[in-house]
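Complex shown without one protein chain; remaining protein chains in place.
Up next, chain A:
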Amino acid sequence: MIEIAATGPLNTIQDLGRPGYRNVGVTGCGAMDPLALTIGNILVGNAPEAAGIEVQTFPFRLRFSERSAFAVTGADCRAKLDGVDLPPWWAAEAEAGQVLELFPPLKDARTYFSLAGGVDVAPVMGSRSTSLRGGFGGLDGRVLAAGDRLETGAATPLFLPKDGYGVVPPSIALKDVFSSADGGALVIRALPAGEHDLFGADAERFWTQPWKISARSDRTGYRLSGDPIHPIETVEMRSHGVVPGVVQVPPAGEPIVQMSDANTAGGYPKIAGVIEADLWRLGQARIGSLLRFVPATHGEAKAVEKALAAYVEDVRRTARLVAGALAAFA
């Protein structure tokens, strides 16, 4: 069991989401950076579907009620265990009574806390993710608060290197695949979507200008600010299904990117769709930062997805081999 000692608002229990119910209006939810949560789960020996805590407001502090392996991945929040620094993307073992503290990251937006066995709350429709708008999932469908006690699931026996261990962060290990900033703007690959051509010459400006992530952005979607773009004619559209990554353009002309808590349906014209393999990077983008969309092909999207899967698999296999070798030395 762990106890939340201090937390900012909007920190929730998340897993990889609740797919399959969008047709009945149930948002997918899930971690904004599913890659970070996936790596955290691997490092502590969890199944991929184990739930962790998504921390997006800091400082965050928790106390371990019992000895437990845990991992801190995602945004580097200068984590400390009983005052001792932990490197970013790191797993270690905490003793009963020890306190883990997460501080505001200097870059990136969200940190993930995973613990051996996962955070054990009752799954709702196959997922432990908190749906804030629906008010279900996670801990009573709400954000975490100081004093909350969270049960831990059954941990798989794991040899955790006694000095802890970690991974090369994906932004570094995969720097050739996820090219970093272009003049300070995060480069996000997207495919032109259904109503792309309806924007005529303005479509070009969608791709070329940097967009700023406005303060009216959250887990549901990012509202972008920049030079507005408009369709060449006003069209009345029926509501249609929407998924995370869809970029809609409301009448005011400033795009909205749907994120993990995406609406299930919408009626604004869609200009583009962010490729799924780039969504974790968008999930780490901060309010006030700039991003630029670059057109991608399905082939490129597939290649990025493969590179991402290869990194995850490499971490999974190497972590097991390293643990095996160290167990033999121990």
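Details
Everything that follows uses one rule, which is that a residue touches a chain if its C-beta (ideal position, glycine included) is under 8 Å from a C-beta of that chain, and two chains touch if they have at least 3 such contacts; residues count from 1.
Keep in mind that, in the parts below, contacts and distances are computed from a predicted model.
In the listed set "ABC transmembrane type-1 domain-containing protein", "DRTGG domain-containing protein", "ABC transporter ATP-binding protein" or "Acetyl-CoA carboxylase biotin carboxyl carrier protein", the entry agreeing with the UniProt name of the missing subunit chain is "Acetyl-CoA carboxylase biotin carboxyl carrier protein". Residue A:Y165 is the one among A:Y165, A:F178 or A:W280 that touches the chain missing from this view.
Across the entire complex, the residue among A:V99, A:A173 or A:V243 in touch with the chain not shown is A:A173. Residues of chain A in touch with the missing chain: 76, 84-85, 87-88, 161, 163-169, 172-173, 311, 314-315, 318-319, 321-322, 324-326, 328-329.
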